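For this depiction, one protein chain was excluded, whereas all remaining protein chains were kept in their positions.
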Amino acid sequence: VLVLLGSISDKDVAAQMTPVFEEFGVRASFAVCSAHRDHERLMKLLDGAPAAGVKVVIAVAGKAAHLPGVCAAASTLPVIGVPVESGMLGLDALLSIAQMPPGIPVASVGVGAGRNAALLAVQILSIADEGLRSQLADFRVKLRESNRADSEKLNQELAH
Amino acid sequence: VLVLLGSISDKDVAAQMTPVFEEFGVRASFAVCSAHRDHERLMKLLDGAPAAGVKVVIAVAGKAAHLPGVCAAASTLPVIGVPVESGMLGLDALLSIAQMPPGIPVASVGVGAGRNAALLAVQILSIADEGLRSQLADFRVKLRESNRADSEKLNQELAH
Amino acid sequence: VLVLLGSISDKDVAAQMTPVFEEFGVRASFAVCSAHRDHERLMKLLDGAPAAGVKVVIAVAGKAAHLPGVCAAASTLPVIGVPVESGMLGLDALLSIAQMPPGIPVASVGVGAGRNAALLAVQILSIADEGLRSQLADFRVKLRESNRADSEKLNQELAH
Amino acid sequence: VLVLLGSISDKDVAAQMTPVFEEFGVRASFAVCSAHRDHERLMKLLDGAPAAGVKVVIAVAGKAAHLPGVCAAASTLPVIGVPVESGMLGLDALLSIAQMPPGIPVASVGVGAGRNAALLAVQILSIADEGLRSQLADFRVKLRESNRADSEKLNQELAH
Amino acid sequence: VLVLLGSISDKDVAAQMTPVFEEFGVRASFAVCSAHRDHERLMKLLDGAPAAGVKVVIAVAGKAAHLPGVCAAASTLPVIGVPVESGMLGLDALLSIAQMPPGIPVASVGVGAGRNAALLAVQILSIADEGLRSQLADFRVKLRESNRADSEKLNQELAH
Amino acid sequence: VLVLLGSISDKDVAAQMTPVFEEFGVRASFAVCSAHRDHERLMKLLDGAPAAGVKVVIAVAGKAAHLPGVCAAASTLPVIGVPVESGMLGLDALLSIAQMPPGIPVASVGVGAGRNAALLAVQILSIADEGLRSQLADFRVKLRESNRADSEKLNQELAH
Amino acid sequence: VLVLLGSISDKDVAAQMTPVFEEFGVRASFAVCSAHRDHERLMKLLDGAPAAGVKVVIAVAGKAAHLPGVCAAASTLPVIGVPVESGMLGLDALLSIAQMPPGIPVASVGVGAGRNAALLAVQILSIADEGLRSQLADFRVKLRESNRADSEKLNQELAH
Partner (left out) sequence: VLVLLGSISDKDVAAQMTPVFEEFGVRASFAVCSAHRDHERLMKLLDGAPAAGVKVVIAVAGKAAHLPGVCAAASTLPVIGVPVESGMLGLDALLSIAQMPPGIPVASVGVGAGRNAALLAVQILSIADEGLRSQLADFRVKLRESNRADSEKLNQELAH
């Protein structure tokens, strides 16, 4: 997985992804590469991506958030876009990412949802990787168990 | 690809997908299966999906648009959500699809973007299918050529 | 009343309800049970609800907020949905809860309005419970009196 | 059930309700009674409602949509509010109905969702009426079957 | 001028008005009187207003913000509505106040704009009071001078 | 009353006002005078307004809708702003009219609410005109009667 | 002036510009060149623009509307962005155009405002062209006169 950030200020969203990649044993590389400030390097990163073994691109961006769309235009790899909040609830970024023109889709996740973007990347990779598929099944079991533990906690807290 | 519609009224969005699947030679099956009105059958369809060779699920829904999220919860296959406009610009459906809780991602495309959903599914399948990858490269060339033809047309029209 | 939370992080909204239930002598049980992370247990809770004497379900959820709708689909008990704010003013949750498809209604209250949800549940229960009806009448009198006391306070403060 | 309309122009939303009430054998009366233009008569209707056997009030209103809230303030019966679209997507009415102050809840359904409001009223009545409960279970079966029939239709149409 | 607040929590907005009333020598009385929690007293206040010499009503309210509309329905005095922010940018209150049905207008000012509401009341009173008219002219001169003083300050600060 | 339109395209909103002015016997003059395209003439109209007997200004405008605010800045007469819909639900115009800076209030009515603007002007005039006050009381009675007539109609129609 | 359209479907917005360019004697060339479907040609057009005498770029785009931002990144010429409505009031396009990241500004005009974009381009060119400056002054006079003619018309129509 190649993770691209439009700006270093979106670092926290990227940092949500590393535990997911580690948990699933998925290799990921990270770069800050604005679509507008360094288009040339972006093109190089994307052109070289298939040869570097990249299967999925995640692009994180706020405001006008063109990065995911520019990645999607420059590559036929699936591109996941993560809208980032920066003063307008992330609505500007969400619309800029989801409302792509016909022919060049981007897969948008929720505002600030770095962790979900990483998980979606893992799910995409799993269509060709049985190991990941069973890891995902285990992960869902853990989600369920953590949900049940929270339920216990709530009962105790509201009982106090 | 398994394409699920919350309601038969979203048929036009599904109909955008068939030319894409035909062009790329991707098999797709279609079902109307509301998350709320027929949950049991939905679970059966999703549980049986991997055995039926399904690699990607596309869920089309309007208004509260829970279908994509319910599919994502019931399967670890990647789920693409297509928000449908029905009186509120599709903003209700877009938010219901994109803003999923941590752990269960959905890949949202734009409002009414059935064609882009199908293309995104093809791009996801292409990570394990070299043939699709080169078809996608050809498709992008065609997009470009059609864009250039439009440019010619515009010059002629504005010259009149 | 059965109160369900999509996530433990919505605890504060649930905590608004307990004084209401205590004031009116209404029994309530609480559980954290995500529609997406633990659907199976959710179904069990809802299937067993009528036998457990549950008459009204309150479901609290933020973001895509599918929980109330999933409850409404799985039960014919009236379901009250409480949208929770989480970065988008609660507008995402409000729309996901209110804009249900035909056939499966949810009763939405305001964003973060846990107390009002509990009161609405009491009002619903009161249609078959004369005691609650007269308690509600008393409650309205108290609201009025507290409003009048506030009015006195305001006059004094603005007079200083 | 007492159904109140702020304006005769919301008649179509009220007309969605009559088949539901007929199907479930629930008695309903209808009145146009603006909270602002005829407050006195509104108070009379609501004060007399319990004696007339009314258990649930449905209030339909557009724009500033104060009717449901004014009903909720004047009665302790559960009040269902139906926001109506009139130039602002119904967002104005939805917020005016859902965002009630603490102490006076309204149960909001979706924009223009007259049919769902009627069904919610039936569900509320069913908490004290076993007959309605089993009718509701049958109704859900019919919803499911109609959903399945739609699924057949879709397959045939997209196969052409 | 009669100033009504839906809730004591809107006190700060009311407090903006007192300096204006003092500056212009306009008598004002304040009350907390929710349209929903104490409708009866509200009716008394409004019915008695003309006899008490009230010429303009200002109603301050947040969320569903029905107070200004209910005042406008119960009186033919001009009613100024002040929307208050409470978690939804004040957009809910602004729409609930401005979007009144035909026949019953409310004069909405901006979100949280207590001071402007007081000034608008003074401007309305000035149509029958030449003294206020010339005070308003003086007030505008002061606004202009304070604007010019700010301009000096800015030049100095940006010169540092 | 002086009625100003930013553009001739807002004529329909102005046309709603003439029956109101005729019914109440209030003199009104109309002009198209954009704040941006003919500022000089606007200033002349407003400067001459008091001498011409104008007591209230109504300004109708769409999109950025600066006209009401510019009128309010150039005159101390009360200014009523009418936002007009032109592609963005009138939300742009509503915010441009209501959200005025401190010191220069505008009284905003609802989107496209020309009739309510005229009524609000009449209510403002009535603070110094007992005749208008009793006409307004009669008008409210007519509103109520028309509401009751609508109620009869509804019962008949839904009975068919 | 170089006018770029993301899609031939935005032709009507471009067609608004030609009368302006003709009136002011400004040379303009038009091309359809999607940022995503034909990035390479876009780069060529922009790289060659200064040598071709282009001083201002106008980019017209709907939905995610990345074209203006991509132009602004690829050129230091001033770029005017025109958001186009396509199902979401143009709000998606407006935010995607205006909310550019630091360092790469775009000058956004209103939704669908092709004519204003052309005029803004003329105003920019006029900073180095005295002839255009006096033409602009004449144009403003014509605007004013047309506004006055409309005012006459309104008076006559409302007098009928």
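Per-chain residue numbering starts at 1, and chain names A, B, C, D, E, F and G are given in the order in which the chains are listed.
By our rule, a contact is a pair of C-beta atoms (placed from the backbone, for glycine too) under 8 Å apart; a residue touches a chain by one contact, two chains touch by 3 or more.
From a predicted model like this one, the values you see are computed outputs, not experimental measurements.
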| item | value |
| --- | --- |
| Residue among E:27, E:44 or E:153 that touches the chain left out of view | E:153 |
| Touching the absent chain when the full complex is considered, from G:46, G:125 or G:154 | G:125 |
| Touch list for chain E against the chain that is not drawn | 85, 89-91, 110-112, 140, 143-144, 146-148, 150-151, 153-155, 157-158 |
| Contact footprint on chain G, counting only the chain that is left out | 55-56, 76-78, 80, 94, 98-100, 102-111, 113, 115-117, 119-120, 123-128, 133, 136-137, 139-140, 143 |
| Where the missing chain touches chain F, by residue | 6-7, 34-37, 39, 62-66, 69-70, 72-74, 88, 91-92, 95-101, 103-104 |
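Keep this in mind: only the chains that are shown with their structure count from here on.
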| item | value |
| --- | --- |
| Rounded Å distance, chain A centre to chain D centre (Cα mean) | 41 |
| For chain G, residues that touch 2 or more chains besides their own | 7, 34, 37, 63-64, 88-89, 91 |
